[in-house]
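What follows is a single structure, written as structure tokens, with notes after it.
In this view, the complex is presented without one of its protein chains, the others remaining in place.
Lettered A and B in written order, each chain numbered from 1.
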Amino acid sequence: MKGNGEVPRIGVYVCDCGTNIAGKVRVPEVVEYAKNLPGVVVAREYKYMCSDPGQDLIKRDIQEYGLNRIVVASCSPLLHEHTFRKATAEGGLNPYLVHHVNIREDVSWVHDDEEEATRKAKAIVHGAVLRVAWQKPLEPQSVPVRESALVVGGGIAGITAALTLAEAGKHVYLVEREPTIGGHMAKFDKTFPTLDCAACILTPKMTAVKDHPNITLLTYSEVEEVDGYVGNFKVKVRKKPRYVHEDRCVGCLECIEACVFKEPRFPNEFDLGLSKRKPVYIPFPQAVPPVVTIDPETCLYLRLGKCKKTCVEACGDRNAIDFDMQPETLELEVGTIILATGFKTFDPHRTPKYGYGKYPEVYTSLEIERLVNSSGPTGGEVVMRNGQKPKRVGIIHCVGSRDKNTNPWCSKVCCMYSLKLAHLIHERSGAEVYNFYIDMRTPGKGYEEFYNRLAKEGVHLIRGRVAEVTDAPLHPEEEGKLIIRVEDTNIGVVRRIPVDMVVLAVGLEPQPDAEDVRRLFNISCSNEGWFLERHPKLAPVETFTDGVFVAGACQGPKDIPETVAQAQAAAANALALMDKGSVLIEPNVAQVDEELCSGCHICIGLCPYGAISFNEEKKVAEVNEALCKGCGTCTAACPSGALSQNLFSDHEVFSEIMGVLL
Amino acid sequence: MEIQRTIKYEAELDRQFAYEIAQSPGAETLFECIQCGACSAACPVSIYMDLTPRRIIAMTREGFKHEVLSSLTIWLCSSCYACTVECPVGIKVTDVMYALKQRAIKEGYGPRKVLTRLLAESFFQTVKEDGRATERKVMMRLYRRAGLGAMLKMAPLGFKLWRTGRLSAFGTERIPNPGEVQALLECLEEQTGGEKS
Partner (left out) sequence: MSGYAYYPGCSLLGTGKSYDESTRAVFEALGVPFQELEAWNCCGATAYSSIDECTAFALAARNLALAHRRGDPIVAPCPNCYLVLTKTQRYLQQYPDMRQRIEQTLERLGLQLGNEIPVRHPLQVLQETPGLEEIQKRIQKPLKGLRVVPYYGCLLARPFPIVEDPWNTTILEDFIEVTGAEVVPYAYRTRCCGGALTGVIREAGVRMVHILLREALRQGAQVIVTTCPLCQFNLEAFQQEALGNNGIQERIPVLYFTQLLGLALGLPPEKLGLHRHLIPFQPRHAILQEAVS
């Protein structure tokens, strides 16, 4: 048998994986087959190869039989390649002399015919045996991990992660797109189920972020470019110009008072358009950083170049306003990254049957949050656009959720926040409140009790999905009202309920630029557009890219306690990496045979990671093994065959193909 | 006062019925119904139904065959499709109603006072013969079976329509080769190997 010099002594281990493999593949037959393959000294079947006794088999056999190559045929290498490499190493053999092939996801889980499945498994094992003879011992490279982190997104998730990391003594860059941190939570009035004031629990954390010596807060900024690899990321951050110096502004707000616009005229984004602001503004009084921002789209001076600039005058000696400010690009070097970019709410213009945008008194839940908030547009009074207080309010659940026509998932938090809003609306205005739901989902700690409380308060809980909100009356009591037609499924009758105000419990969606952001950081998104975790049960905050973690609603709809837990988990993961101080890089990197390299430069242009450079002295290409990700592009492209890749040499690849086909 | 005991034993249900209905086109996601009630809320005639569309789906998939096929609901459906566009799991409720109508007719359900079934059968017969439906012919067939009372009730309107030339009193709309339609229907019967009413 061909090999790379040594006489191969191969051990083959075929796993039953309980019935996962053995249920379809005749494992004993595969083992018998393997025994007769060239170079195979021992071949075994075992129920669970990844278990301790399974791994021990490998370790003992290496010693007893003097094995120098191992083949494991079981589940996906993504799951257990490292397990078997570790076991091999503990048995005294170089861990890269193992070849782990997949006869579960690739065979037993996708084929129905036992005969065919067994034949395929044998072919795969044959390929593996021929290949492993060509494998060489390798050593993984160790690279240092910087002790600094980047947190993208300044909502409760980002704030929590940043504080946790900062407290552990690491330096954190917190980048936030809006002029202030706080995210969606800053917009809420009270949080369920305790009805804690959102601002009261959030603002101390926001201030802590501002004051923490280990945190560099970069608001009104966005990440533009990410380069590098785990432990050594190079990130370019673009700071948009506020036209106000953050270190000089004291937040006195006199410039706003003095602005030439006597009355605020432009929709206030923080209040979702329910109130107005001037071109110079602060999103809300407790914003962090507590400085104003000037909006270049509405400021007269920035748009037209003509203004008395009364704001500058009002600022006086502090001289904080600077209309010549330019965008700044910062280059950061960090070891780990945590993405906490949050969610967006469903736009109910997509469900015109509820009349959003058509009838003025149809609101989204987020708009109501602002209404009932004491620092909101109406000072916390529940007052409609027509200036009146509603006597009856209908809250419609599942708008943009649980629906194949919009978003199929359940957004998890809407039942709870709808009950919360029912409570707040009833408390502030005395209105009669109706909640229209499909199922009442209140699973968290204290959530069922919250539901009981609301029921006790006399909220109408009507189980039925609303088909339409209309203003065409059929009954005298419906004149001038918005009518909700619904089947009360609990009682079993169709009802028409006239209300003054309709609240749409809009669901959660991924941010509109989630796809762009994920490409920036080289991670994946799920089918629905949420950032993809490494494993939904066992690795919810890790991604498939080492060193990049996710936390909070950007990974999927969740409430605040879960968000905070994930943020702390992500910080813990990041800390583990940073405290370990170094990371082992997979040795499947490209190598240049200097004798064969003609210096044509083709590989240098092709490398997606910029890992190859040209050595001017030797006139040959050079691979930076730390940057190389082993993608194989250069190896395939090299016209002189000077490039080869560890673990994927021509011999290894072709012998495996031969083994599978013959 | 007479009281009634209502309980349903599993032996009285027909689970096979549920699977058969779920096979009909448009009913593929019948079992995924989340019982939200949007279909009933959208249906303009659900207020007249003994079993709203949502309940029909629930009862169909549990096998309450007799109750479902005896209901007034399936004959009240005007095929407006309001339910179908609302359904969040993609059940084409209108098509389910058609499937239930078909089954009810096949098994002899259909209350006499409700003329929907008679109309469908009269229409079917007329088109089978002529290839087109002359309204007068369909109506006469219908009222012959529905009874004199129903016919007399419609007479004034019928007269007005005749006067304005909207009802051909004697002429019959027929396609040039009605045999083709009959051949089509018979050939299809052969193919499916079933007796169509």
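Here are a few things to note about the model shown:
The criterion applied here is as follows: a residue touches a chain if its C-beta (ideal position, glycine included) is under 8 Å from a C-beta of that chain, and two chains touch if they have at least 3 such contacts.
This is a predicted model, so every value here is computed, not measured.
Considering A:Arg26, A:Lys353, A:Arg428 or A:His651, the position touching the chain not shown turns out to be A:Lys353 (whole complex). Where subunit A meets the omitted chain, the residues involved are 352-353, 470-472, 474. Interface residues of subunit B with the unshown chain, by the touch rule above, are 24-25, 44-45, 48, 75-76, 78-82, 84-85, 92, 94-95, 98-99, 101-102, 105, 114-121, 123-124, 127, 131-136, 154, 157, 160-161, 164-168, 173, 175-177, 180-181, 183-185, 187-188, 191-192, 196-197.
The criterion applied here is as follows: only the chains that are shown with their structure count from here on.
Between the CA-based centres of subunit A and subunit B the separation comes to 51 Å, rounded to the whole angstrom.
Within the complex, the subunit A residues that touch subunit B are 398, 402-405, 438-439, 463-468, 485-489, 492, 494. Residues 34-38, 40-42, 46-47, 52, 54-55, 82, 86, 88-90 of subunit B are the ones that touch subunit A when the two sit in their complex.
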